[in-house]
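Below: the structure, in structure tokens.
With one protein chain withheld, the remaining protein chains of the complex are depicted in position.
Right, chain A next:
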Amino acid sequence: MPSLKDLKNRIASVKATQKITKAMKMVAAAKLRRAQEAAEAARPYSQRMGSVLANIAQAVGQDDAAPRLMTGTGKDDVHLLVVCTAERGLCGGFNSQIARLARDHTRKLLANGKTVKIICVGKKGFDILRRDFASLIIDRVDLREVKRIGFANADEIGRKVIGLFEKGEFDVCTLFYSEFKSVIAQIPTAQQLIPASADDVAVETDGAIYDYEPDAAAILGDLIPRNISVQIFRALLENVAGEMGAKMSAMDNATRNAGEMIDKLTLSYNRQRQAQITKELIEIISGAEAL
């Protein structure tokens, strides 16, 4: 049975923890709002990009003029996985969900005799995947120092991926990230980047007939690499929003649990104090009676 003093100490320490988790929740909520705003601000660009791309792809058609980034190498042997996770933990199952999806995907590919290469964006994914696939990780991108994710960060990753593709290092590239549905729901998602998956492109047929300057193929060749960076940028922004959402609900849970614990501890503290008072009273009364 812990003494009164022990109980008092424990209550104090749980209270301190509760204060911290509450503060973290509030910080996450503020960051979430900013992340959502950033994601919203970036939406017009990626939407326009999508429709422009659809228009051009139609004009160029799937013939030889289409760049290899779109048609792929025609092989399916080497897969590159770009796994985007958060830099920090304490956000529930957010990172492990993405990592699990990537891990299952990797296992499946390896079982089919494919070669897998992994690029980790974010520290947490690297920490998790390193345990199983240390030899497959060819690169990692650290965004720890980045306060606010800009297009330049995504562009850097995009260039890296395209550089590898041009050197013939892989055939298929898949991007892993967490789609931000709501504060409590983030869905780990795998999206094929190279070759551009068909459902990305096959929309909007009512477009006007365009003049292209210089010409459609040249623009397309320029547009596709940029589109890859845009996709990565979108994934990073969704990830930040998702991370903050997950952190917020995780910290909310922690705060509530701490509250419950404090209630329980306070109850047993009061009971014990009561018991001690009663005991002392009994001692006094029985002492007086003996006289």
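Heads up, the rule we're going with is that a residue touches a chain if its C-beta (ideal position, glycine included) is under 8 Å from a C-beta of that chain, and two chains touch if they have at least 3 such contacts; residues count from 1.
To be clear about the criterion, contacts and distances are computed from a predicted model.
J.: From the list "ATP synthase epsilon chain", "Erythritol transport system permease protein", "RNA polymerase sigma factor (Sigma-70 family)" or "Extracellular solute-binding protein", give the UniProt name belonging to the chain omitted from this structure.
T.: Choosing among "ATP synthase epsilon chain", "Erythritol transport system permease protein", "RNA polymerase sigma factor (Sigma-70 family)" or "Extracellular solute-binding protein", the correct UniProt name is "ATP synthase epsilon chain".
J.: Give the residue, chosen from A:18, A:55, A:85 or A:255, that touches the chain omitted from the document.
T.: A:55
J.: Among the options A:74, A:113, A:214 or A:287, which residue touches the chain absent from this view?
T.: A:214
J.: So which bits of chain A touch the chain we can't see?
T.: 38, 41-42, 44-46, 48-49, 52, 55-56, 150-151, 154, 166, 208-214, 216, 218-219, 222-223, 226, 229-230, 233
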